[in-house]
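Note sheet for the following structure.
Removed: one protein chain of the complex. Kept in place: all other protein chains.
For chain A:
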Amino acid sequence: CGTHKMNLFQSITSALDNTLASDPTAVIFGEDVAFGGVFRCTVGLRDKYGKDRVFNTPLCEQGIVGFGIGAAVAGATAIAEIQFADYIYPAFDQIVNEAAKYRYRSGNLFDCGSLTIRAPWGCVGHGSLYHSQSPEAFFAHCPGIKVVIPRSPVQAKGLLLSCIADKNPCIFFEPKILYRAAVEQVPEEPYIIPLSQAEILQEGSDVTLVAWGTQIHVMKEVAAMAQEKLGVSCEVIDLQTILPWDTETICKSVVKTGRLLISHEAPITGGFAAEISSTVQEECFLNLEAPISRVCGYDTPFPHIFEPFYIPDKWKCFEAIKKMINY
């Protein structure tokens, strides 16, 4: 199979292209997707597949998701785009009350499993309050949907195709800062990366580092720093699927290392690190050498001018590792 150099938005386009080619019921819609999208994820698709399959919606997130749920229930593979994850909240009711509970409340008579919602996610350097948010924790609290966050082009294409194929409504958050910055050789043919399986990027024996999306790249740097400056061997794990999350891989790793650091940009209180921390201390209490560490955003709205100070950078994570090692 041939691979092609692609950045993150191109790998998304490739996944969508594969989907539209193989699934005649697939449709893509959202604000400005027709000309290619504000992040260029849908470039060329309308010309290739027609304006009845790739079309714009007006500015109405609640309407977009509700409409997507309806289309999915009726049998279409509906791929809805929300322009920024920060704007997903008008659709929150539709996602939580309608999409997530459809199969359950109809006793499996109906479902909207062929719905996938995509949204750009995470900090971008200058996004400020409403173009930087990471809302995965809000959705992690909702049984019935899946939440997935890739770290790179190869992961993105495989995970997105998995979400589209998955028979449950999925939310796919794309780290916007990586759209152009992350470049890899990505297979042109479709392929699947299974959901709910965390990936161990680097094995280690002293500390387990867990993150997802952009933050994984920070963790890889931190692992290198820890090895070089402290002689500490870190195991770096990309969670990939936030809901349902791979408890087994994380717990097995913590049993081995005895120390866990979880990091995300979203505010610390009620962030997804809290769920991981809670579960791990239940399962691995006697294996822990130090309290579980969370290095996350501050409990403030995502700031305008203070962003470089706000984000959980490699220095803060490194500090956390030092404290755990010396506990």
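Here, a contact is a pair of C-beta atoms (placed from the backbone, for glycine too) under 8 Å apart; a residue touches a chain by one contact, two chains touch by 3 or more; residues count from 1.
We adopt the following convention: contacts and distances are computed from a predicted model.
S.K.: For the complex's missing chain, which UniProt name, "WD repeat-containing protein 75", "Pyruvate dehydrogenase E1 component subunit alpha", "Ubiquitin-like modifier-activating enzyme ATG7" or "Checkpoint protein"?
M.R.: "Pyruvate dehydrogenase E1 component subunit alpha"
S.K.: Touching the left-out chain: which of A:P153, A:P190 or A:G297?
M.R.: Within the whole complex, the residue contacting the unshown chain is A:G297.
S.K.: What residue numbers in chain A mark contact with the hidden partner chain?
M.R.: 31-32, 35, 56, 58-60, 62-63, 86-87, 89-90, 126-131, 268-269, 291, 293-301, 303-306, 309-312, 316, 319-320, 323
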